[in-house]
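Let me begin by presenting the structure, written as structure tokens, before commenting on it.
Let's look at subunit A:
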Amino acid sequence: MSAQLQFRDVTLGYDRHPAVHHLSGDVATGALLAVVGPNGAGKSTLFRGLVGILKPLAGSILTGGIAARDIAYLPQSADIDRSFPISVFDFVGTGLWRQTGFFGGVGKEARASVAQALAAVGLSGFENRGIGTLSGGQMQRMLFARVLLQDARLIVLDEPFNAIDTKTSADLMALVEQWHEEKRTVLAALHDMDLVRAHFPETLLLARGKVAWGATAEVLTAENLAEARRMCEAFDDSATACAVDTDASKAA
Partner candidate 1 sequence: MRAWRGLLSILAISLSASPLHAQTRLNVVASFSILGDFVKNVGGDRVAVTTLVGPDGDVHVYTPTPADVRKIADAKLLVINGFGLEGWLPRLLQAAGNRASIVTVTSGITPLKAGSDADPHAWQSVTNTEKYVANIRDALISADPPDADFFRQNAQAYLTKLEALDGEVRQAVGRIPEGRRRVISTHDAFGYFAARYGIQFIAPVGVSTEAEPSARDIAKIIGQVKAEHIPAVFLERIGDPRLMQRISAETGARIGGTLYSDALTGEKGDAPTYIDMVRHNITTLTSALAN
Partner candidate 2 sequence: MIYDALIAPFIEFEFMRRALAAVVALSLGAAPIGVFLMLRRMSLVGDAMAHAILPGAAVGFLLSGLNLFAMTAGGLIAGFAVALLAGLVARNTDLKEDASLATFYLASLALGVTIVSVKGTNIDLLHVLFGNILAMDDQTLLVVAFNATLTLIVLAVIYRPLVIESVDPLFLRTVSRAGALAHLTFLALVVVNLVNGFQALGTLLAVGLMILPAGTARFWSRELTGMISIAVASAIISGYAGLVLSFQTRIPSGPAIILVSAGLYVVSILFGNVRGVVRQLFPAPHLEA
């Protein structure tokens, strides 16, 4: 299988402090990859680099030539203006951007898709509610519905099941598995190890750098998890320039 994503020795971070340090590896097309790790491990940062919001401090991320509109991104906490007067239906409808663009009509078909997506996440009947009236979990499900509509080839979900009850997360996980069956590439950052072991064939254990990457059973061993826990969360203000980089440039 060809690689959908290639991380080439990529370092991502803020203010010269790396949150993801020298990561290399490939994600195959159609993979279902869980990204796990302790808080501060760099999962969200990695995803931001992936969708193009954050530029790497070093190295590169190759996306196999797919365009921005082929990527659907569900961020951890979206900077959404909840006081904006828009209905759930219209908000979710923006997921149809690929089809409609600036002007495309939102015809009968489109309306049906939106209704379907809402039903799939358990939000039927919420069509005309203003987005400001939703609870956290309902908001999350609404964003999920939008991802559904985006019909993307690469789907990036950052802690998608936060604030959602178990029944709904089971329903949503079923949707994720359906995407996998549809040969879409899915990456999801998760905390629930049981969920990962049950549904995700591939896992990347991240603790700033790669601890382990491969089949889930081999990655999520007690040893690896302990090593990941040993990662230090805070940035070190007195750190020197990256040894790996300077060694590499000396070697070159």
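On how the list was made: all candidates are chains of the complex that A comes from, given by their letters.
In the analysis below, a contact is a pair of C-beta atoms (placed from the backbone, for glycine too) under 8 Å apart; a residue touches a chain by one contact, two chains touch by 3 or more; residues count from 1.
Since the structure is predicted, the reported quantities are computational estimates derived from the model, not experimental observations.
Enquirer: Given that every candidate in 1 or 2 is part of this complex, which one actually touches subunit A?
Expert: By the stated definition of touch, the match is candidate 2.
Enquirer: Would you pull the subunit A residues touching candidate 2 in the complex into a rising list?
Expert: Listed in rising order, the residues are 51-53, 68-69, 71, 73, 75, 78-81, 83-87, 91, 94, 97-98, 100, 102-103, 130-131, 146, 150.
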